[in-house]
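Excluded from the complex is one protein chain; the other protein chains are retained at their positions.
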Amino acid sequence: MDLTLSDEQRLLRESADRFVAETFDPEHRKKAANDPLGYSPAIWKQFAELGWLALPISEAHGGLGGGAIEIGLLMEAFGRGLVSEPFLSTVVIGAALVAECGTEAQKQATLPKIAEGALTLAFAHSERAARFDLGYVDTTAGKTADGWRLNGSKIAVLDGAAADQIIVSARIANANGASGKQGLFLVPAGTPGLTLRDYARLGGGRGCNLDLKDVQLPADALLGDGTDALPAIETVVDRAMAALGAEAVGIMQTLLDTTLEYTKIRKQFGRPLSANQVIRHRLADVAMQVDEARSMALRAALMANAEPGARGRAASGAKAKIGKCARFVAEQAVQLHGAMGVTEELDIGAYFKRLLAFDTLFGNSAHHYRRHAALSGRAHA
Amino acid sequence: MDLTLSDEQRLLRESADRFVAETFDPEHRKKAANDPLGYSPAIWKQFAELGWLALPISEAHGGLGGGAIEIGLLMEAFGRGLVSEPFLSTVVIGAALVAECGTEAQKQATLPKIAEGALTLAFAHSERAARFDLGYVDTTAGKTADGWRLNGSKIAVLDGAAADQIIVSARIANANGASGKQGLFLVPAGTPGLTLRDYARLGGGRGCNLDLKDVQLPADALLGDGTDALPAIETVVDRAMAALGAEAVGIMQTLLDTTLEYTKIRKQFGRPLSANQVIRHRLADVAMQVDEARSMALRAALMANAEPGARGRAASGAKAKIGKCARFVAEQAVQLHGAMGVTEELDIGAYFKRLLAFDTLFGNSAHHYRRHAALSGRAHA
Amino acid sequence: MDLTFSAEERAFEQEVRDFIAGSLTPEMKRATALTPSVFSDPDIGMAWQRALHKKGWGAPGWPVEHGGPDWTPAQRWIFEAECARAGVPNVNVMGVKMVGPVIIGFGSPEQQNFYLPRILSGEDYWCQGYSEPGSGSDLASLKTRAVRDGDDYIINGTKIWTTHAHHANRMFALVRTNDGERQQDGISFILIDMKTPGITTRPILTIGGDHEVNQVFFDDVRVPVANRVGEEGKGWTYGKYLLEFERGSGIASAKLREALKTISDLAGSDVTGRAIEDPDIAIRMSEAEVDIDALEMTELRVLSALQTGQNPGAVSSLIKLRVSEIRQAVTRLGVDVIGQDGLAVEPARPFYRLNHEPAIPEELLPVVPEYLNGRAYTIFGGSSEIQRDIIAKMVLGL
Partner (left out) sequence: MDLTFSAEERAFEQEVRDFIAGSLTPEMKRATALTPSVFSDPDIGMAWQRALHKKGWGAPGWPVEHGGPDWTPAQRWIFEAECARAGVPNVNVMGVKMVGPVIIGFGSPEQQNFYLPRILSGEDYWCQGYSEPGSGSDLASLKTRAVRDGDDYIINGTKIWTTHAHHANRMFALVRTNDGERQQDGISFILIDMKTPGITTRPILTIGGDHEVNQVFFDDVRVPVANRVGEEGKGWTYGKYLLEFERGSGIASAKLREALKTISDLAGSDVTGRAIEDPDIAIRMSEAEVDIDALEMTELRVLSALQTGQNPGAVSSLIKLRVSEIRQAVTRLGVDVIGQDGLAVEPARPFYRLNHEPAIPEELLPVVPEYLNGRAYTIFGGSSEIQRDIIAKMVLGL
């Protein structure tokens, strides 16, 4: 039982905090917001040089073999700076899906490249009719003479337009044509039949919706051997939620710090806002919720390798609780900034929106309380 | 569109307010709490003399033909005084069930007696396994040579021990022995096979659990002709919830008034509690919720004769919303009274408990939001 | 006591419905639905104002001698409810509901004759110059100064959060003409032609990405003294009158019910993966609906009191708080209903005249901006914190 950071972890945190503080200022964010790519390839290169892209990849595949705690340290720093580089998509999700499902050849072909910053990935899984159900996929993969043919539509593909390859989930048709288990397919950008509707993502970065119309892929586009991919998807998404939780904690801490500062300086009726007991108590509640969120993100990271039930409960619990805290913290930060809070003049708005996006991603708070209840055997939840 | 009181209604309110203020003081309540009957027959007689027991009974049966608004005016006054006389059980529910389901002979036999204060009723319907589902009844009524035989168990029978007759719901066995629709049976107190476990009721008055073991009844104990009683039960319970809502409003208003007074007088750190902005805002919220509850109780009363769907939505909406407001108002009244609030030294505790009982009776807030959603066609609620 | 309307009122209701059916174009309706704001763009809003004016309904709250329709409170209720149900555009409230009543109450006959018809007809478009940087909730501390110079005032200073200043040709403003003992005493109420030299506006984008509010700068702006309403130094009184007038006039429940219905329809459709099947969504819809029911009854209680000539009393001051909270709950529900499609930001405006296909279905576009912009409900017009201060003091006597 030791919740203190190792020396390596402390160093990682310090370097991440420093790099983010020096690089991701409001000026930079404004530029990134207008960039069609949504992030800076030059900075991505620096991430690679700092070893961050190699962090969770196994040493056998050119990585550093780090875990959820290290990812969390980086993500929290990224949250503080509203970093929009596709770290989650490429490293936390993409690389992990390849590591979980891929054949050794597929791992060798992708993971070292990711580690050195030469390959970006995106994950196209959600569909509109699925809402937040990871098990619901209508996109189909039909076997052809020399490979696969994919048809369907995906939404909420993070960083899709910037990805060199998109990992697309599809239901593999059975011999009798009925749809069967899920498979994951590596689809290179620009493959014919692939249509992206790219958009600026709430809170920074890009996203897209994706149409697949008779997308032809070679046989080895399928990750692994055709085992149902859903358990691996659940594993990776549980860990991604832990990472997102840490990012949210960084955002919330920044909102708390900024709001504390603002209420001390801003005067109304001849005295600082922070002289109002109602505002003091509100800020006490905000601080308390930031602390609770921090505990839950840490817990989800520490449970990232537990058995699926415990891991899922920790991940859903964290996502649900942090989502609830995030709403409160974000809404109060805006409220306490008054009229300035509801503009794009201050950074507050950008942080607010990133937290809103956080709550929606991979299922909102209500969804994850329900999943938590179901995983806890409360059957009718 | 007129929401002002008629002259008669104003008079009724004034006389009820006055009578309650003069009669139901803390001294009286302490006595009533130790009374095995739970209320005072002398006062019940006065209720009759004031015409209150005749209020909603039709003129053809010795009543005054009043409606839900008049009931609401009385109930709000009763709430202010924490009245524990069995008005709800006998008049609002009992008489209404007889009026809805009974044959003309049954009405003639009971309603005039109720109006003149010579008969008290109770309604035994809830069962432990039913929770809040009015449609769930396991108690059975089997046909015998000369009547009925009832078996089963009931809980939460309000004012059961003081009732001259108890209206018991039971499922009438079909010819093939399978259980069929619900029937209501008039069971005189003391009928062999009837076992009451009487208890002091949370917030005042008495209640009991009831066991029926081979209770033999004559053929005319069944109210009406054997039509399924569930729709009538729903009608009567919807109206009872409107009446309870009005009572809750009276309780909440009293808690607000008392708490306002207390926070002005009680000093801490050299100034009144009410000088604290946090407490001022809390009281503003309490006042707002009392006002919302008042609106909802009125709405449920105005919709008491609407078609079942609209009536049910208004009643469930009122029960749900007032229940939520009641919890907030009650908990804040105690909180703001500090240590004194969590004792039996002040009246606050009794009012608090009556609101807690209100929320539970006929289904709590969550149950009625769910019923509201279901009645609104939100199917999966 | 009863909730039903009389036969005459029912007939009036039908007249309103017929009018709307004949006047509300599909374009107006679509534009209103796709505008993530309580303010319609002027081309849409003023088209509707002209239709209303043609019918004689251009200013429902005004006295008949100034062009009001002489409605009972019940008629106003019916009118507002039907308009909400039909989804009509919003007219220029700063004209019809704000400066109009002040001019009627305190303006000179010349001012009345000049300005009121132009509001009715939609010829003038007004904005409100109240808040300043540093003087938001604490409005009386405002610093924009009007110095007398012959028959003119010379105005210097700045106003902020000025809704539609970039569309308006006129502004009514509170300016400091004197340093009274109390801050409130030196304030005057003045009408400003927005084309006067020395006025510049700077857009401020809202958190939802809309250009709705502005900062307005006054640099030696010369305004005739004749443009002052009422007495010099009494502007605070007129400004407060306006707020009171405004408070009694809105019927929010009908609009909230319509907003909820829009979200509810989305939740029932495939475009959101039938979000309504999520029990959290279904229950929260009932919670919001019940909250609207309670608000409606409170509004009806006020209406009924007005109808019978009584003073509705303190209850009306609770309404603003509830309305803003319920609005936020409804917009929040919208965000949860559209789920991950809410990630897509569409920066172009207006949504009803995009010249490209949006990334997500059109009807989903306003949902997140409405939630984001709606954070202002509990801030603008007196923050919820200020409202609770007021309720504690004025309603509860604390």
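We just call them A, B and C in the order they show up, numbering each chain from 1.
In the analysis below, a residue touches a chain if its C-beta (ideal position, glycine included) is under 8 Å from a C-beta of that chain, and two chains touch if they have at least 3 such contacts.
Just so you know, these numbers come straight off a predicted model, no measurement behind them.
One of B:Leu5, B:Ala173 or B:Leu356 touches the chain omitted from the figure, and that residue is B:Leu356. When the missing chain is restored to the complex, the residue among B:Val83, B:Met241, B:Ala318 or B:Val334 that touches it is B:Val334.
Considering B:Thr4, B:Thr23 or B:Gln268, the position touching the chain not shown turns out to be B:Gln268 (whole complex). When the missing chain is restored to the complex, the residue among A:Asp211, A:Glu292 or A:Asp347 that touches it is A:Glu292. In the full complex, chain B contacts the hidden chain through residues 126-132, 155-156, 197-202, 207-209, 267-269, 276, 278-279, 331, 334-335, 338-339, 341-345, 349, 352-353, 356-357, 360-361, 364, 366-367, 370.
In the full complex, the hidden chain is touched by chain A at residues 1-6, 9, 69, 260, 263-264, 274, 277, 280-281, 283-285, 287-288, 291-293, 295-296, 298-299, 302-303, 314, 317, 320-321, 369-370, 372-373, 376, 378-381.
The rule we apply is simple: only the chains that are shown with their structure count from here on.
Of all chains, the one whose Cα centroid sits at the greatest distance from that of chain B is A.
The chain occupying the central position, as judged from C-alpha centroids, is C. Separation between the centroids of chain A and chain C, computed from CA atoms only, is 39 Å. Between chain A and chain B the centroid-to-centroid distance comes to 52 Å (mean Cα coordinates, whole Å). Mean C-alpha position of chain B lies 43 Å from that of chain C.
Touching of two or more other chains is recorded for residues 278-279, 385, 388 of chain C. Residue numbers of chain B whose C-beta contacts span two or more other chains: 277, 281.
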